[in-house]
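Removed: one protein chain of the complex. Kept in place: all other protein chains.
And then chain A:
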Amino acid sequence: MATYLEFIQQNEERDGVRFSWNVWPSSRLEATRMVVPLACLLTPLKERPDLPPVQYEPVLCSRPTCKAVLNPLCQVDYRAKLWACNFCFQRNQFPPAYGGISEVNQPAELMPQFSTIEYMIQRGAQSPLIFLYVVDTCLEEDDLQALKESLQMSLSLLPPDALVGLITFGRMVQVHELSCEGISKSYVFRGTKDLTAKQIQDMLGLTKPAMPMQQARPVQPQEHPFASTRFLQPVHKIDMNLTDLLGELQRDPWPVTQGKRPLRSTGVALSIAVGLLEGTFPNTGARIMLFTGGPPTQGPGMVVGDELKIPIRSWHDIEKDNARFMKKATKHYEMLANRTAANGHCIDIYACALDQTGLLEMKCCANLTGGYMVMGDSFNTSLFKQTFQRIFTKDFNGDFRMAFGATLDVKTSRELKIAGAIGPCVSLNVKGPCVSENHNAPIPQGGRGAIQFVTHYQHSSTQRRIRVTTIARNWADVQSQLRHIEAAFDQEAAAVLMARLGVFRAESEEGPDVLRWLDRQLIRLCQKFGQYNKEDPTSFRLSDSFSLYPQFMFHLRRSPFLQVFNNSPDESSYYRHHFARQDLTQSLIMIQPILYSYSFHGPPEPVLLDSSSILADRILLMDTFFQIVIYLGETIAQWRKAGYQDMPEYENFKHLLQAPLDDAQEILQARFPMPRYINTEHGGSQARFLLSKVNPSQTHNNLYAWGQETGAPILTDDVSLQVFMDHLKKLAVSSAC
């Protein structure tokens, strides 16, 4: 390994892991003094085209409390056919199948390049994937139409043997019975009545002996011992039927009088969906996909009343404790989320409306179950349509990029303890692409510390699989080897980890407190690792491995993850949701958006996210993860308006205009969820998306003082990066701090 940078990159590619510190301080006390905690970002199911799963089961450490998986770090006695667990030091006999083992004939899990390995488990009945659509019918006609089309389209993307179900809701909740023949049949529930899982199952006739009538209906009662098959049927059997059914879906027929919101029973609908799956397919992979076009307005989980004159809660209301439904609704959805997670199912939320839809209250459904959360303005937008389509994209093997019912076990060396996890998981039950870990080391020792992540999950091909990642890092004594440790600092990972901690805190604490905490951490870090003379701000320097970190923090402070100003509670929830689950690169984009500049002066180049980059003869492309903004400078915009791009002699201008569009397309293609695509120009109203992100180095306050003609002044009172850095330096060198 040449540099740490390469090492880090290599590790991430292989194991999907990034640690804030790649050399670990050897004591707990020292670890806390490092300011940035020792933690890692893990992508448990990172896509590994080069990693075919092995067709056998892992060998486990025989100590019941350990059960670590045999890995390359284990010491092996080939003659005695023994291996020592590197976590608990238990000596284990190889199983008989490993009889032929020798130095030259090693199983894959012992080879160093298989620090991450995936096992396929053959036992256990394989149950098909389940997709349960929960569809709001209180939509505008075109919205509903668009949604219906998307749903119909999605049927063709599902594996033929996957089970699908349909629940629609408005004022009432309907659970549709999907059968191949006869008239369509649905069970209807009142949208205002909270039902227990038991009641729901009784009413749906899912309790076996109680409802002889149900057997009546069918097709082959014997073949399907579960009455539940009435509601969840294999796609290949009923896709025509379901397509028709979706086609005939009507808007909620109950009249909505002037000045009222439609009555929307989202809470009950979700509750029934959860109850249905809970009763019929516990612990098998299932997605509940909630499509909603507005806030729940009645029943349990209601977020706002149906009187339009009372607006849905804002951050202001929440601060003032004025959001009267919030707590109760949140509790309802949390309860559902926990049950869902316990069953190994997940809930997606696709919320498309101009106003808020209650994501704040419902976020836990997606957060705790590893579901997706998509927010858009309308179902009739490409944002929704393509995002939704992308859910069903396949990987190189032709399998869905989703897995179900995952559990993540973390084994650590004795010196390490797990402090907690932030990510789309509930305790002991996790699924999702990315988890951050936060470790502490109580007992420092020499040598290497090791961590093993064991992820059990149901692959989208319905197989059970286990992925094991084992990693090790060196210990170092802080006193003597601070340089080492410093050099092994991964500032990107650290920034993201700190950001996540911050966001995590922001969920429960007041915004300003979190900012203060972040600032304090940053100052402490600078004090610890900066090189400076006391009380001399100008002398302050940071090493390369730390140099970008303050800037990340600056942008983080301004990000929507911590700032709620100008964001609705729903938007904040949405942003935070995605921030907590994307991998490092994406997370960094979220913290500090990327800005590219296109001009005649040369090839496109990344430029500073700074107001000074906004020049009249440039086209800017900004990627904030959630938005892709193309901004035409003043001159460019004028040229375009004049129509130069259509003149053959100015073809180069046409190419210039096209270049950012192509690049944007590329990003759009790859990104999930689809970002909002904004094409604007100087003075355009949408330009605000750009202006709010860039560092306000020029504002109305200092514009002329700088005396430059370049750049665009930002009308803000926010501090600029320069000011921020100045203050940071001052505080870092101050002995008072």
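Note that contacts are C-beta pairs under 8 Å (C-beta built on N, C-alpha and C of every residue); 3 or more make two chains touch, one makes a residue touch a chain; residues count from 1.
Throughout what follows, contacts and distances are computed from a predicted model.
According to UniProt, the chain absent from the figure is "Protein transport protein Sec24D", selected among "Glutathione reductase", "Protein transport protein Sec24D", "Proteasome subunit beta" or "Phosphatidylinositol-3,5-bisphosphate 3-phosphatase MTMR2". Between the chain not shown and the residues A:F114, A:F189, A:F529 or A:F625, the one that touches is A:F189. In the complete complex, the hidden chain is touched by one of A:G205, A:G358 or A:G530, namely A:G205.
Interface note: of A:N86, A:Q174 or A:S720, the residue touching the hidden chain in the full complex is A:Q174. The omitted chain makes contact with chain A at the following residues, 172, 174, 177, 182-190, 193, 202-205, 212-213, 215-217, 244, 248, 250, 253-255.
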